[in-house]
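After this line comes chain A, so read on.
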Amino acid sequence: MYDMDRTKLYVYVWGILVAFTIIEVITLLAPLTHTVIIAAVITVASVKAIAVVSIYQHLKDEPNSVKMFPLTLLILLIVFLLLALLIAMPNMMVQ
Partner candidate 1 sequence: MSETFSLRRWLTTTNHKDVGILYLVTSFYFMFFAGFLAMNFRVQLFSPNQSLFTASAYNQVVTTHGLMMILWVLSPMGFAFANYIVPIQIGAKDMAFPRLNALSYWFYLFSGLLLVSSFFLPGGGADVGWTAYAPLSTTKYTPQVGMTVAAMALIMLVASITVSTVNFITTIARERARGMTWSKMPLFTWGILYTVIMMLFAFPPLGAGLLILLSDRILGTMFFTSNAGGALLWENFFWFFGHPEVYILLAPALGILFEIIPAFSRRPIYGRKFILGAFALASIISFLVWGHHMFATTETALVKKIFSATSVAISLPFEIVTIYLIATLLRGSIRLSTPMLFGLGAIYMFIIGGITGVFNASIALDYQFRGSYWVVGHFHFVMGGTVIFALLGALYYWFPKMTGRMYNEKLGKIHFFISAIGFTMIYFPMFFLFDMPRRIFTYPATAGWDFMNHIATIGGFIFGSIQLLLLANILLSLRRGPPAGFNPWGGWTLEWLIPSPPPAQDFEVSPKIEREEIVFPKGGSTEWEDVEESYTPWPLTITIGTTLGLLGVAMFLPLAILGLAVVLASLVGWFRDDFRGKFAAKAEGMGMWPFEKISHEKLGMWVFITAEMMLFSMVVSGYIYVRSNSAVWPSPLLVTNILAHLQGGIINVPGVGEIAIHNIVLGTVNTLVLVTSSLTMALALNAIKNGNVRGLKIWLLATLALGVTFMVIKGYEWAGLYSEGFTITSGLPAASYYLTVGLHGAHVIAGLIAIAFLITKAYKNGFTKESYTGIENTGLYWHMVDVIWLFLFPLFYLL
Partner candidate 2 sequence: MAYPPPADQWWGLFYYFSTLGAIIGGIVIAFLVLAAIKYRYKPGKPEPEDAPKPGTFPKDRGHLKYLFVLSFVTLSIISTLVVGSFSAFHVLTTPPDKGLDIEVTGFQWAWGFKYPNGVQTVSNLVIPVNQTIVFHVTSSDVKHKFGVPYFKTSIDAIPGQVGEIWIKATSTGDYDILCYELCGVGHAGMIGKITAVSQSQFNQWLENATKQK
């Protein structure tokens, strides 16, 4: 049934959000360089954000014309954020 499918999908997404949140925290413990950790954490956060936007805000069900605009903007902003963090990186950590 339509309703159940929906509910299931929403709960799956929730599961992913929870799992990815835990993954973000665990990433901190991994023996990786700061650059990699920053890139990884922001990427995971972005996946979560895109999941919320497309499923909970049901952007994926909207007509293309409506969908394109916020999604493009979101992805652009994420790219800027990553770039900004990675460029600013050398200054951000004192080692």
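Just so it is clear, a contact is a pair of C-beta atoms (placed from the backbone, for glycine too) under 8 Å apart; a residue touches a chain by one contact, two chains touch by 3 or more; residues count from 1.
The set was built so that all candidates are chains of the complex that A comes from, given by their letters.
Small disclaimer: the values here were computed from a predicted structure and weren't measured.
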**OP:** Please name the candidate from 1 or 2 that touches chain A in this complex.
**Re:** 1
Subject >> Residues on chain A engaged by candidate 1 in the complex (per definition of touch) >> reply: 2-3, 6-7, 10-11, 13-14, 17-18, 21-22, 24-25, 27-29, 34, 37-38, 41-42, 45, 48-49, 52-53, 55-57, 62-66, 69-70, 73-74, 77, 80-81, 84-85, 87-88, 91-95
